[in-house]
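Before anything else, here's the structure in question.
Up next, chain A:
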Amino acid sequence: MMTTQILYALTGCVIVALGLRGALLHASLLQRIVAINVMGAGVFMLLIAVAYRGPGLPPDPLPHALVLTGIVVAVSATALALALARRLHAEQDDD
Partner candidate 1 sequence: MINILSSILILAGVFFYLAGSIGLLRLPDLYSRLHALTKADNLGLGLLIAGLALHSQDLFTVLKLLLIWLAVLAASATSAHLIARQARRQETDS
Partner candidate 2 sequence: MKTMTLHVFDGLLLLSIVALAWASLATTDVRRSVILFMAFGLVLAVAWGRLLAPDVALAEAAIGAGLSGALLLAAVHRQPRPLSPVSSNDSRHQGPNGLSIVVRWAVTLLSAALAGTLAWALLHAFSSTPHNMLPQAISGNLAASGVSNPVTAVLLNFRAYDTLLELAVLLTAVLGIFSLGQATPGYQPAGPVFDGLVHWLVPVLILMAGYLLWVGAHAPGGAFQAGAALAAAGVVLRLAGRSRIGLPDGSALRIVMAAGVGVFLLVGLSLLLLGRPFLGYPPAWAGALILLIETAAMLSIAATLLLAFLGGQPESTGVKAAAKQQREEISL
């Protein structure tokens, strides 16, 4: 059942690359935040692919817990980034 694991892991690498490219190239802040979230999703896919042990066998629970923690950390970072972007736009309109 290694092929499924490898298939998902390779897709994870592709998504990490897409996210990194987007994060470095985009000018608008919102799209850069979306790109970083996409890159995070790619890394999480790596972790979940590592945890997968095959269709019948129970997967390894540790990466699942790590990804859960990662998702919550990612959403809090996104929330702060969006608040900073909002404050920046508000400042731009004033002056």
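Keep in mind that, in the parts below, a residue touches a chain if its C-beta (ideal position, glycine included) is under 8 Å from a C-beta of that chain, and two chains touch if they have at least 3 such contacts; residues count from 1.
The candidates were selected such that all candidates are chains of the complex that A comes from, given by their letters.
Not measured: the values here are computed from a predicted model.
S.K.: Among 1 or 2, which chain makes contact with chain A in the assembled complex?
M.R.: Chain A touches candidate 2; the others do not touch it here.
S.K.: In their shared complex, at which residues does chain A touch candidate 2?
M.R.: 2-11, 13-22, 24-28, 30-31, 33-35, 37-38, 41-42, 44-46, 48-53, 55, 58-62, 64-65, 67-69, 71-80, 82-87, 89-90
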